[in-house]
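Right, one structure below, let's go through it.
All protein chains of the complex are present and in place, except for one that has been dropped.
Moving on to subunit A:
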Amino acid sequence: MSLKDKLVSNHIVLQESIDADSPIYDIRNEAIKTFEAEGFPTKKLENWKYTSLNSILKEDYGIFPSKEAALDFKDVKQYFLNDVDTYKIVFVDGVFSSYLSDTTHDGIDVCTMGAALTKPKYKQVIDVYFNKIAKGDAMDSLNTAFAKEGAYIYIPKGKVAEKPIQIVHFSTGENDVMMLQPRNLIIAEENSEVQIIERHQSLTDKKVLTNSVTEIYADKRALVDYYKIQNDKLEASLIDTTEIEQHKESIVSVHTFSLGGNITRNNLNFYQKGEFMDSILKGVTIIEGKQHVDHNTLVHHITPNCESHQDYKGIFADKSVGVFNGKVVVEKEAQKTNAYQSNNNILLDDTATINSKPQLEIFADDVRCSHGCTIGQLDESALFYLQSRGIGEKEGRALLMYAFANTVLSSVKIPQLKERITKLIAKKIGVNIGFEV
């Protein structure tokens, strides 16, 4: 049985487990129909031209965990940001772990989607926000069809989440090969603020496929900073879709640090619905071996006087493959839009590949849009300059790579996170020259 068939038949089992009156019941049914009609995306689709899922769809993934795995905090501590106080929403093989989590309902809601989808007290919110931003393509729909668990974050009007929130999804291998489909919903009401760090982490050498969807709703003047750490095992693949709707004067940033994993596909879509907003999309990708990271971004400027800033940097070694497909649409009404996009890449080996494709669709006439894409090697004259000051070649190369990635790190607002990422990058590059952040 193909994975698609398996998913479709398992969906029936899933639906039988919930009340047919629950609002989610119909949404899921619709979604599985869409997925059934479309199937998994193939390279024939324009948006998937450079990323094939074939190699990862052959596994016989378990759809639901068969047994509950217990984790000791000390064994997974390293995957958390520990030197800063945070809320935590933690899942183990798709199941919420209250033991590892630190949630709250005190003024803000930091809890699980499972509760939000089923408890009547959240019904109104779910009705208004759930599955409203998601585009409803095949992978989105598949996730919706199986939407059961994930993070639910609700920051009411004028509230500031005092601590960053960590969302961590572990897979343990206890349940053999697993397909996980977390679903996160983040609602930041007027004048609210929140910072979120998300991580998917496999603890096993078994194959894992995660198809994650996050919807972020930023109301007027909301400030949302979202950080994604993608530094997973070589057997773990991730399809990560993030859909963001922004309203007047809100600022939303998403930083994606892709430092490991098998196939990683990021779909990051911003829809701007109000004036004077800023959407910030940043990414650092450093991969080697046969790793594959695909960034597929969309910024849809619908209203006037808004900005978007995209800055993606990639360093590719060995036979790794990078894809950047950045689309900016400026509608006719969206006058005075400032849209910037840059994608800079360094190929360390001849065998590494980057496919970079900016797409600008501009229907307004009074706009400023710029895009730039560079592909190069490390600057040898800069390296000589460093060496002439006594810095060894290896360290010099590392310093240049770090410097290259640094413009992206400079906008990380949580200092401890910034330091953590710096260290991850230094480790990844294979040296530690003790530079500060």
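Throughout what follows, a contact is a pair of C-beta atoms (placed from the backbone, for glycine too) under 8 Å apart; a residue touches a chain by one contact, two chains touch by 3 or more; residues count from 1.
One rule holds in what follows: contacts and distances are computed from a predicted model.
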Chain not displayed: protein name in its UniProt record ("Maltose/maltodextrin import ATP-binding protein MalK", "Fe-S cluster assembly ATPase SufC", "Electron transfer flavoprotein subunit alpha/FixB family protein" or "Phospholipid/cholesterol/gamma-HCH transport system permease protein"): "Fe-S cluster assembly ATPase SufC"
Sole contact to the chain not displayed, among A:L268, A:I286, A:L400 or A:I421: A:L400
Residues of subunit A in contact with the chain not shown: 379-382, 384-393, 395-396, 399-400, 402-407, 433-436
